[in-house]
Each structure stands twice: as C-alpha cells, then as structure tokens.
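Have a look at this one before I ask anything.
Note that one protein chain of the assembly has been removed; the remaining protein chains are unaltered in position.
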Amino acid sequence: MTAIAPINSTSLESEVRSYSRSWPVSFTHAKGSTLVAEDGREYTDFFAGAGTLNYGHNHPELKKVVIDHFLEDRVVHGLDMFTDVRSRFLETFNDLILSPRGLDYKVSFPGPGGTNAVEAALKLARKVTGRESVVNFTNAFHGMTLGALSVTGNSLKRGGAGIPLVHATPMPFDDYFGQVVPDFMYLERLLTDGGSGLNKPAAVIVETVQGEGGINAARAEWLRGLADLCTTHGILLIVDDIQMGCGRTGGFFSFEEAGITPDIVTLSKSISGYGMPLALTLLKPELDIWEPGEHNGTFRGFGPAFASGAKAFELFWSDDELEKSTIAKGAYVESRFNQIAARHADRHELIVKGRGLARGLQLPTGEQAGQVTSRAFEEGLLVETSGPSDEVVKLLPALTIPDEQLRDGLDILEKAVDEALTA
Amino acid sequence: MTAIAPINSTSLESEVRSYSRSWPVSFTHAKGSTLVAEDGREYTDFFAGAGTLNYGHNHPELKKVVIDHFLEDRVVHGLDMFTDVRSRFLETFNDLILSPRGLDYKVSFPGPGGTNAVEAALKLARKVTGRESVVNFTNAFHGMTLGALSVTGNSLKRGGAGIPLVHATPMPFDDYFGQVVPDFMYLERLLTDGGSGLNKPAAVIVETVQGEGGINAARAEWLRGLADLCTTHGILLIVDDIQMGCGRTGGFFSFEEAGITPDIVTLSKSISGYGMPLALTLLKPELDIWEPGEHNGTFRGFGPAFASGAKAFELFWSDDELEKSTIAKGAYVESRFNQIAARHADRHELIVKGRGLARGLQLPTGEQAGQVTSRAFEEGLLVETSGPSDEVVKLLPALTIPDEQLRDGLDILEKAVDEALTA
Amino acid sequence: MTAIAPINSTSLESEVRSYSRSWPVSFTHAKGSTLVAEDGREYTDFFAGAGTLNYGHNHPELKKVVIDHFLEDRVVHGLDMFTDVRSRFLETFNDLILSPRGLDYKVSFPGPGGTNAVEAALKLARKVTGRESVVNFTNAFHGMTLGALSVTGNSLKRGGAGIPLVHATPMPFDDYFGQVVPDFMYLERLLTDGGSGLNKPAAVIVETVQGEGGINAARAEWLRGLADLCTTHGILLIVDDIQMGCGRTGGFFSFEEAGITPDIVTLSKSISGYGMPLALTLLKPELDIWEPGEHNGTFRGFGPAFASGAKAFELFWSDDELEKSTIAKGAYVESRFNQIAARHADRHELIVKGRGLARGLQLPTGEQAGQVTSRAFEEGLLVETSGPSDEVVKLLPALTIPDEQLRDGLDILEKAVDEALTA
Partner (left out) sequence: MTAIAPINSTSLESEVRSYSRSWPVSFTHAKGSTLVAEDGREYTDFFAGAGTLNYGHNHPELKKVVIDHFLEDRVVHGLDMFTDVRSRFLETFNDLILSPRGLDYKVSFPGPGGTNAVEAALKLARKVTGRESVVNFTNAFHGMTLGALSVTGNSLKRGGAGIPLVHATPMPFDDYFGQVVPDFMYLERLLTDGGSGLNKPAAVIVETVQGEGGINAARAEWLRGLADLCTTHGILLIVDDIQMGCGRTGGFFSFEEAGITPDIVTLSKSISGYGMPLALTLLKPELDIWEPGEHNGTFRGFGPAFASGAKAFELFWSDDELEKSTIAKGAYVESRFNQIAARHADRHELIVKGRGLARGLQLPTGEQAGQVTSRAFEEGLLVETSGPSDEVVKLLPALTIPDEQLRDGLDILEKAVDEALTA
C-alpha cells in the first residue's frame, strides 16, 4: 500500500480515531457507491457510512433539494422551532412511512445522532414506568454516551466509561446458544421468579439485526416472542432501528417482517438520506408524558436534513420498489456468501449471516477477517468487520448500489477470503 | 398574536418540543440576524440558535463554501475517515486558533453535538485519573445525555433521567453567595479534609459564563483560582466552551481573558459557523490515552461543516476585528441594560449580567421576564429567558449583527421591560 | 389457638417484625430443641434460630463456659483488642477446624452479624481485583445491608433498599432450569464473549445450599465447576457459609464435600455455638491487603461468644461424631420426606430437597406450605417456609436434636402435610 496518511492533520488528532487506521488514505469526492481518494483512486463502498448512506453518497435528486435549501437561504439551524421544512418532513414521514404501515407514533427530535435517540428512549421508558433497570442483549450496540453505553456490550467501549455501567442486565440474543435452549428461557424465568434478583426492567432494548455485534439477525418468531414477553410483564419494548431501519433489511422498519409494534423506536443514520445528522425517537402516543423541554438539545432542527429526508421518503418509499430490490440484492449477497462458505467447508467453517442488505460472512478468526478487509482495501473495496472478535466481514452497501458494482465488489471479497484462508 | 401554529405537523410531535411554544409561528427563511416567518413577517434574532449562529444565519461567504462542497460531490458523510476537508479544518484550526494562542491540544471528534463533547471529556477525565466523581457548579448546563446530565443543575431536566444521577457534586459558582464567602472556601476545604466525605474528583467541569444558568459570568480571578485549585489537587479542569466559545465573549475561547489553560475543552454550537452539527473535544497531548475507537459515533465527519468551519476561521479569526467588535457591541448592550436598570431602580432591582455578547437582564420574577419575551416576540424580536426561575432575559445575538438592528432590538426590549414592570 | 400476643410491647414495635406473626406467643425458656412459652407450653424447634443454634438452645457445657466468663469478670466487650479469650478462639479454630482440613485462611472479625461478614467479603474482593461487579445467583440470600442486599434475590427485600441495587448480575443457580442446559452455559459464555455486556466480576458469591431460597442444594460437581470457572477467569470465589456452615450439612464447612477451596468464606450464625452475635470473614493470606481499620465495627470482640465458640469447637469438632450423626439424621429426614412425597405422588408433586440437616419439602403452593407450618405450630412444632413463593417447608433443626424428638416432630409435620393436601 503506497497511500500516505496526511501527516500534519493526523498529528493534530487524538488517538481515538478509528476508521482512518483501516483505510489510511484521504478521500475527497463521493458519488453513489464510489469514494474517490486524493490520488484519484476510486473505491467501492460496501460500508455506506456504517449504514448512514442507504441511498448512496450524494444522491443527485436529494442533492438538488439540499443545494436549493442553502441557495434560497431557508432556515438551516432552527433548534426545535416550527419551520416549513420541519413540518413537511413530519407530514411526509407520517403519510409515506407511518400511516401506510398502520403505525401511530409521536415523533420527538432527541438530538442529532443515534445515541441521543437512545438516551431519550431510555429516559422516557424510565419516566413512564418509574423503574430504572433495562434489559439489553449480548453483543448489542446502542451508542457511546453514558445511558446508551450502559446497554452496549462491547467491553472496550464499556471500559471507556470510567465509571461502573449499571442499571442494565444483558440477556442472550437470539441463537446465542445455538438454539439448544428455548427462547427467553432465562429472561422469562427471571421475570416470573420473585427471588431471581433481577431488578424489574423498565424496558427491553433490542436491535432486530445486530450490526456491530456481528450481523446477528433475530428470527421473526424470536422478536414476536420478545414482544409478547414485554406485553405480559408490562415492560416497554424499544427497537433500536438506527442502523437496521430506513430500508436496510427490506421494509422501512426492520421490525415490520416480524409484525410487531414496539413501544418506542429509535431512528437516525439514513433518516436524512444524505448522511446528515438527524435522529428521531418514536413513541406511542400514550407514552408521551414528557414535559416541554425535559429532553432537549441544540441540533434538533437541521433544515437541510429535513429537506433531504422528506425528499428521500418520496423518492424511495412511495412504492415498494426499493424494498423488493433490497431483498433481491440481499439474496444475491447471501448466495455468493453461501458459495464461498461451501467452497471452504471442508477446511473452514464460514457462517453466512444477516438479512436484507445487512450481511455478514463470519470467518474462523478475527485475524483472518482483518486480512480480508485489508486485502479488499488494496483492491479498492471498503468493507469493515464486526462481531466480538471482529471476525465477521460486514456488508452494509448502499441499497442503491448497481448490481454490477455489487458483483465486482463481491468478486474482490471472494478472492480476499480465498487468500486469507489459504495463507 | 394572530400567528397560527401549523396544526398537522404539531399533532405528530411529542410534547417535549419547547421553542415552538414560545414562538408559535413557522419560519421559512433566515439571513444574518433576521428570520422570516411563513406569513412573510420578519423577526430580529437575539437568540442565534442558542449561540450556534455566532456569524449569523446563512452567512454568504460560508454559504458559498457549503454549496460548492455539495455541488462538487465532495464527501458529505465521512465517519472519521481522513478527508481533505477534515484535514483542512484541523490545520486551519491549529494555525488560526490554537497556535496563535500558544495552545497545544489534540482534537477529537466526539459526535455531532455538544453533549457528545461533554461525554467524551468526562470519560477521558475518568480514564486518565482512575476516579469517578466530578465536581460541577450550581446552575450548570452541560447536556442531556446521562453523563452530561449528571453534571447539569436544572431539576426538571435532571428529573427526566429516570434514574438517580450520581458521581457529581455541585459546588457554588462564582458569586453564588454574593461574595460573602471566600472563593472555593467549601471546595478547597472538602478537598483537603480527609474526612470530608467528598469522593476525590477526576475533574471539575465549568462554564466561564453560565448561559442556561442565567448568564452568570465568572470573574477572571475566580477562574484562575479554580485552575490553581485543580493543579494543586491533581484534578483535571474541563472548560465547557460549547456556548461561550467561538468568540461569544470576545476572544475565540472564553477562558482566554482569565489566562488559564484548561486540560480539556469542549466546543460545538458555532464551531461550523453555519449552524451545522459538529463538536470537538480538545485535550492536552499528555492526556491522549484513548484506545482507537474507544469513543466513537456515526456523525463525526460532516464534510460541509468542516468546510464552513475552516472558512469561518479564515473569515473571522485571521485578525482581531471580530473580537474588538464583539466587545464593543457587548459594551453597548451593557450600557443600554444599565440605563434600563437605572430607570427602574427606585421600584425594582434589575441586575445586569454577562460578558461580551452574552448578556442578561435579570428581572425580579420569571413571570415578568416571560412577559418581556412574549411582548418582544409580538414586536418582532426573538429573545429567550434563562436562569433557575427563567428570570433572566438572555441576549445571545449573532456577533455579526449590524449596530442598527441591535439598537432597534434593544429598543423593543426596553419598551417590553417598561411594560412588564409597570403592568 | 388461644395464645394471646403481648399487646403492650407489640404496639411499641415497628410493623417490620416478622417471626412473631407466624408464632404469636411469647417464649420464656429454651433448652436443646425445646422452647417454652409463657403459658408453659413446650414447642419443638425445627428452625433453630434460622440455623444459629446448631448445638441447640443453651447447651449445658457451653452455658457453663459462658456463665464462668461473666462470673469471673472477664472482658465482655473488647472491640478488636487482644484478649486471652479471643486468642484462644482463634487458636482453637485453627487447630480444630482449619488445620485438619488443610485450609490456610486469615480470619477477620467484620462485625457481629452475617451481613457484616458479607459486606467485608465483597469489599475485599473489589479492593483486591479493582473491579466492582459481582455475580450472585437466583434466589440467593446474603443479608440486608446495602452491599449484601444487592446480591440477594428476594424482590420484597430488594425493594426495601429504596435505591436501585446495582453492581450485581444474577446467574442461574444449579438446577434452575431442571438441568436442560449445561452448567454455567450462560455465565461462561458471558465471561468469554468480549461483547456480552457483562461487567467483568470481582467475585462470585454463592451458598452451597440456598436456605432462604428454598433449600436448594447445589451438586458437588456444580460447585467444582464454579470454582474452576472462577480460577480460569481470575474471579474470586466467595462461599457464604453463614447458614450452611458450622456442620449444618455434615462437615464443618458445607463446601468440604465438593472438595473446593473458596478464596473467601463468610461464617456467622452458629459460630459462637450459643446464639450469640459473632461473625468471621475468612480470606486466603494472599488476599490480605486490608489497611488497619479499613473495615471495622464496634461489636467485633464479644468475649462470651469467643469463649463458647472455642468450647464448641472442642466439644463438637474434635472428632467426626457430629458429622456422622448429622448425615444420619439428615438421611432419616430425607427418607421420611420421600415417604410423604410418595404417598401423595398420584395427586401432588412434592419435591424433597436439601443436604445434611438442611432439608426442604416443597409443596405445590405457598399457601399449602403456610397451612402446614400453621398447623404444625398448633401442634407444638416450630417450622418455617422458604423459597420464592414460600412454598418449601424448611427443616433446620439443631444438629443435636434427639432422634425421638426429631421423629415426633416429623410425625406432626406429616399429619399437617396430609391435612393441607387433602383440604
């Protein structure tokens, strides 16, 4: 690799930086599923801003809306004041996303990022129930501020808190034990046993597909069982759809497939459609006991994000084309992964994971997965790992990625896997 | 008031919304210090996005940079990958802000908003010292996620946490007791008394001027005393400059006047210069013990914000014109407030507060302050209250507000105060 | 029942009183396994002070030692000063209990009761490891002060804390799922999975037989597995032997049978042999990093308790007679319980539980178990229930109970069970 990290600015930055270590080049331009580096080299993007760019980089129709917003001197920063663009965002969201799915949610703007949405969700659940504890799942990721971090699994990230993270009890995610035990055996027993020592939880917070956790997709029946368990025990169900919502698994919400209706839903990442900071916390109307301003923040009304978000709803969610295409593309990735796994099956166990266009190929070791992504980078493909040992090669391409580019990227990946496993 | 709130979108939104209650009109356009409502009415903005728009709404030269960024399909969402625009932001920040002030900080991008910057600061301070407790100050405001909320004073906001907020001990801010007691008498004694029961703090977190707390400006000697106390006791000093930095009080950093060098500094709000979500946590190089990725987040690399931020440094911080002008404008506001206070002095005690262009006029009651801001709104002026009883009329106009518009706004305010006090 | 509760003193006492509700008579005298009420009625004691009176009430040889201590004006209250009787207690404990079992522990006197011993154990484990979290087990009981309560399961008792009880994660005790899952499947997985979200524990605290939890006896191989798991992961193993130690299950320590050596052991209840407040926390010498006085308390040196405790070691632990007799008596209780269970097996599932002379008969419902103990009381037998629904009739008779008295008590119990199940 000949790319040289830009020395000056690097030395100004804290050691906490991360992605620039995997991909030590400086990018300048981006379009669709392609990023361009300073030296002009093009990279296919199988990461899409960790699921923030479901419609690709700088989508031309969204771009037009955003530029017009700036050109016309429309309100860019509006706190949570009423603006026309904010109203339009809300109405479009209601008309094209909530109503067609029979969902009745109030929307709150908890701050610009996903972790704000999670913090607001947890605060509300605690306020509504008067309980403090929350059940989360093994290998969950919900954010880096203290509330969200306490329900996140990763031990490095938890360790960064510098204080004991409490008020959360991790429960086994779907298939954590390879289905040798009945679903929710442990959680259900703890909830019904008055001597279990489990503090009765305010809420359960869950991702339908754990992205950072290794592209672990919960089965629909597991999600339904979880929803039933919550109903039975008077516990609020929070679905964190920050990474898996906005069409990543096919439908707009990742929980649609299971036919459940969470009490609270968090959205962010792709909600603006253009990689701009925006987050929503959806709540059932009967839970809306917030006092005015009880949760607030400066960046809850970023005009261009409202504009592009509303436009994205219109472009992609007026019909079911994107959903179908996502499922088809996802099936293609799955089949390619299955082929790769089958080819190595005699010597290595590769596990194919995921749902929709959130896909993972689990390698025997994190070291091998790291070799795959390094090699892919050299070949012009940006792809990341996840999972507790970084052992899962994670695919989160733009949903709009052209079939050919997807295929070519998978070709690179296939070769990289072959090399890593035969090294 | 004849303005009608946009019914449809309002009913979709959670009761937690706040500013749209004070100003129940829908805004569409904005430029400089003027916001335009749907009905075409213009409002002078004395709030500036709670200090996010120090250079006014949609500054034309910054706008050009932002639009070009979009037009050229430069990287909009870049996580924390290297991008050319990110490097330029860092280098310009170093060249125009840090170096000229003799400051040696590493920069981390903790997430898009101020609360993320505070969370990162607290996490780092705890990690570095191995201690958990933090000292904050009465009437502090640092954010709404659990870590930042625990060092925030407001009881309504704290109550929203739904769990006991711990690990923080509030100490009296400057002048909390009208200077009848020596500075830091209590804190110093608790720190030196091995039987005091104070958990030895990792850090002290302080605003040099408390915005939400009522525009309480700490004296320079108090800040120096605090810095000395921290040094003596091996406690890290965090200055939260999210609202008061970026020139609000004159110099770029609000702590420059006191001549202190905090260990950690948080910046956000006006750092992009255009109201776009961006935040920084600055740390002394010797504190940079973060592991890669130990604190992260999706929206740490918003390209247009880097572009406008770098341009704003060039436009406003290549010389000391803005600083001088801010101090002059601030002095003008102060003199006007002094006149108002003097005129009512026989019947009401009005207190003139603040520094630079963070100014407050404290009325006898929160009700009166609310009457002032309501009346001002009717007359086309957006101005907010703060303080524990919302008793302080708070001025945070754009630093770039034209003298005439500032004067006219103050005229409105003066009349509104007169009305409120003679009602 | 004609017994009248002593009205005057009852009205002076808080509603928190408990045993006097089950047995509303006033007792005056006691000897061996017999308690005498104010009206002269005699009751057989199958509860033995919740396991505090393993050698019966007022054992004549211990009594002599105690009275002599008082008569001779020996030191009664000695804080933790050296006294001759304290030295003798320690030496006898070492010579007759620790040394013969090849155990090398340092002894600390953490305060007068079991909960003090648990608090000291948890504090030490946290200090030694630098970690905060502790793993406890479902249906555990360790005490009522905040540290001990946080590792206790019962929800009523936990609720009494008035603050969220944190830093503890409950894991399934042996047989919690009827052995459909491998032992420690969940705990082991959480410990090895860096993304599990389990805060790495300082210690595991366990009772070998859960008394309050329903006389749940862990299998020896489960205890060995737990000890191995702790060793593998560098976690301290605390055995709370407050109720099950001092010969209750046969050997002096309840963990001897499993052949494990805990890092820390708590003892109390029967350690004085005479129902007098005394508690010990045993710790492996290499863990003895306490600073002088870092944990202390007023009642750590109760002279008469040292005297009777040392004498009890000599009387009961100079040979293996008591151990053999306890096992034989336990086997007799078990056979009687098995007969009762078999007789009702066609209509009710009764479960026979326990080890040594800690025995339980689990009835289908807590109501039925309550009927059994009420009826037994009417017939002159004191016996309690335990378990999460109070569904287990719990036998903790003195180890010294005469065979005939044990048989007669069981006859009463058998009839009471028959009545309750045919009602």
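As written, the chains take the letters A, B and C, and residue 1 is the first residue of each chain.
Heads up, the rule we're going with is that a contact is a pair of C-beta atoms (placed from the backbone, for glycine too) under 8 Å apart; a residue touches a chain by one contact, two chains touch by 3 or more.
Note that this is a predicted model, so its numbers are computed, not measured.
Colleague: Decide which residue listed in B:Gly153, B:Gly211, B:Gly225 or B:Gly251 touches the omitted chain of the complex.
Modeller: Of these options, the touching residue for the absent chain is B:Gly153.
Colleague: Who touches the missing chain here, B:Gly213, B:Gly330 or B:Pro397?
Modeller: Touching the chain that is not displayed is residue B:Gly213.
Colleague: Which is it among B:Leu12, B:Leu198 or B:Ile327 that touches the chain not included here?
Modeller: If we include the chain that is not displayed, B:Leu198 is the one touching it.
Colleague: If you put the missing chain back, which residues of subunit B would it touch?
Modeller: 132-133, 136-140, 151-156, 158, 164-170, 172, 176-177, 180-181, 185-186, 189-190, 193-200, 213-214, 387-389
Colleague: Considering the whole complex, not just the chains shown, which residues of subunit C touch the missing one?
Modeller: Counting only subunit C, the missing chain is touched by 5-6, 8-10, 12-21, 23-31, 35, 38, 49-50, 52-53, 57-58, 63, 66-67, 70-88, 90-91, 93-94, 106-109, 111-116, 119, 122-127, 132, 143-148, 150, 156-157, 159-164, 167, 202, 268-269, 274-277, 281, 283, 288-299, 302.
Colleague: In the complete complex, the non-displayed chain touches which residues of subunit A?
Modeller: 163-164
As a working rule, only the chains that are shown with their structure count from here on.
Colleague: Drawing the touching chains as a network, do you get a line, a ring, a star, a complete graph or other?
Modeller: The chain contacts form a complete graph, every chain touching every other.
Colleague: What's the distance between the Cα centroids of subunit A and subunit B, rounded to whole Å?
Modeller: Centre-to-centre distance between subunit A and subunit B: 31 Å.
Colleague: When the centre of a chain is set as the mean of its C-alpha atoms, what distance in Å lies between subunit B and subunit C?
Modeller: One centre to the other, that is 58 Å.
Colleague: Spell out, as numbers or ranges, the residues of subunit A touching 2 or more other chains.
Modeller: Within subunit A, the residues that touch at least two other chains are 132, 156, 164, 167.
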